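Every protein chain except one is present and positioned as in the full complex.
Read from first to last, the chains carry the letters A and B; within each, the first residue is number 1.
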Amino acid sequence: MPFVAQQMVNALQLGSIYALIALGYTLVYGVLRLINFAHGDIFMVGAFFSFFAAAVLGLPFLPTLLASMAATALLGVMIERLAYRPLRHAPRVSAVITALGVGLFLEHFTLASVGAQPRLMPPLIASAVYQAGPVRVTTVQLVIFLVALLLMLILDRFVNRTLTGMAMRAVSWDKSVVPLMGISVDRIIALTFAIGSGLAAAGGLLYATAYPVIEPYMGVLVGWKAFVAAVVGGIGVIRGAMLGAFVLGGAEVLVAAFLPSTYRDFIAFGLLLLLLIFRPQGILGRREVQKV
Amino acid sequence: MSRAADLTTAFFARPASWPLVLTGLLLAAWLIHRYGWLNPYQQQILMYVGIHIILTASLNLVNGYMGEFAVGHAAFMAVGAYVSSLITVRLFPFQAAPLLFPLALLVGSLAAGIVGLLVAFPSFRTRGDYLAIVTLALNMIVKSAIENLEVIGGPRGFLGMQRLTTLPWVVFWVISSLWLLRNFIYANLGRGVLAIREDEVAAELLGVDTRRVKLHAFILSASLAGLAGGLFAHVVQFITPRSFDIVRSTEILVMVYLGGIGSLAGSVIGATVYTVALEWLRFLGQWRMAIAPLLLVFLMILRPTGIMGLREFVAFIPREERNLRARLEALGRGRQGWPPAGEAGRVGPHGPA
Partner (left out) sequence: MALLELQGVSRRFGGLQAVADLTLQVPEGELTALIGPNGAGKTTVFNLITGVYRPTGGRILFDGQDLVGLPPAAIVQRGIARTFQSIRLFKGLTALENVRIAHFARVTYGPGAWLSRGRPFREEEEAILAASYQWLERFGLARYALEPAGSLPYGDQRRLEIARAMATRPRLLLLDEPAAGMNPAEVEALMELIRWLQASFQVTIFLIEHQMRMVMGLCQVVHVLDFGRLIASGTPDEVRRHPRVLEAYLGQGAGGS
């Protein structure tokens, strides 16, 4: 039993990070119906921004978090403006290919400019271990969980309670009527990219805090996993992304606990395939009725 | 330009022209190989070009002609590479391997085709984004499965293959693959493929058995990718799961959309331009790989259908389909149609001229 509880803590840690990244996929998909395949690499860039803020500028945790979120949000907006906006009325495949291209560009640009050797993230949080009953929790885990939870709560309230959040939901519902209500679709989309990228940067910093080795390809696998989480939860559904992330995190931790850890990816993507066969719209997704 | 095009058209209108060109190509490849007219490095690049042509054309069938969006083509390549390598290394006696090489390639290709079924079935129900996810997941699963199979080297990879892939073989398999794809596309199932791209529901409601069409297209596409994988494995002589990850798949996508969707000529151009350009850009070091995706982004913004964009070189179109206009004119003499003769004057503005 203590073993299972301990694994739950690990699952929460992994799930929190996946959730922050998965939200970016789901938000962008919601407003643009675009799978932003570059998002995993935006997460990686966010981790590098955090690394520079912490290691080069020597900032403490909170300023590092805010600085890297802001810088990455700006990057996200720029990508949208330069690469995706010209394609908004093009066939959707063009936009998806572009997203793949942007992702590869970010990877290899980072590789060429900072080099391939992995960097070590300096510890920003004094490590201490708390014993809560049978379970050991580290400060790092607590911080990860609390920061992720806080950001998700803010996002949830923002989307559901504010006027701008409502406009965002309106855009994802029907882009054509929104201008009639005096809302600029371009601004809402830019904002969505900013929020999604900012959350990815937070995910990047938290990831680097938990697993302090960062390198240009780190976004590939983590990004895809987060994407799986978004799909499992029902892509386009914000709460679905969070749910999917914790389901995936749980599944992976369980696999790692009982099987050789190399089976992790196998299980994660196998889970995805099974889900797509039996419930293609995801756990919380709505099924679209075919129109003839 | 148009004069050159006319000459090409005239040349390929003759029944003997294609056999002539193909024999010439094969002969040239053999001479280059036998007498070392090009150095081994140049020959290797040409072989990569050929392998990439097969990969690009096979993915083009699904993504370009059928309008689906499959993103995990490297998975099939991996299956073909590993299966054929296992056969040549573990099954065949060392001396006989060069002779039996085509057999190993075909078995590898068949195995990849069977894995292709795994994508074909989900594609019956979903398309677009979800098919992208399914193929992506398959790519990850195949890679992860190989990593967990210690008998074939696991994450460390597999080696021991002889360098069985030679330039003449590559030319031979490229010609065969393109010929197979061309004959498939310009026939009944191929028309079904185009119909699915244009409007799957309408196709189904015109009697197109979309499941049969998809099954054929996915299996054909996957097995050709498997063939390319087998050729690839016997050039590099060392394969690891990482040789077939999502980055490789993306590269194939880039070649498809660079050359042009729905075009065999586009696939040849895309694969050639990409492969050769990357070699030329080698002096850029690591920046090289940053420029390639950037080019892709520009391409998507400026010319989303690629260099050829649904057009085809005359040479790649079967003769029967080429002179349609002339044949239709021959068919269309003195037929009665609607409206009945004499009533033409009463037809609205859009009636027959």
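Here, a contact is a pair of C-beta atoms (placed from the backbone, for glycine too) under 8 Å apart; a residue touches a chain by one contact, two chains touch by 3 or more.
Here the structure is a predicted model, which means the values were calculated and not measured.
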Candidate in contact with the missing chain, chosen from B:40, B:207 or B:285: B:207
Which of these touches the unseen chain: B:10, B:96 or B:187? B:187
Where does subunit B touch the missing chain, residue by residue? 180, 183-184, 187-189, 191-192, 194-195, 197-199, 201-210, 310, 318, 320, 324-325, 327-328, 331-332, 335, 337-340, 343, 346-353
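Quick note on the criterion: only the chains that are shown with their structure count from here on.
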Centroid spacing, where centroids are CA-atom means, of subunit A and subunit B in whole angstrom: 34
Using the touch definition from the top, list the residues of subunit A that touch subunit B in their complex. 35, 83, 86-87, 90-98, 100-105, 108-109, 111-112, 116, 220, 224, 227-228, 231, 235, 260, 262-263, 265-266, 268-270, 272-273, 276-277, 280, 290, 292
Partner subunit A, residues of subunit B touching it in the complex: 63, 67, 69, 71, 122, 125-126, 128-130, 132-134, 136-138, 140-141, 143-145, 147-148, 155, 201, 246-247, 250, 253-254, 257, 285-287, 289-290, 292-294, 296-297, 300-301, 304
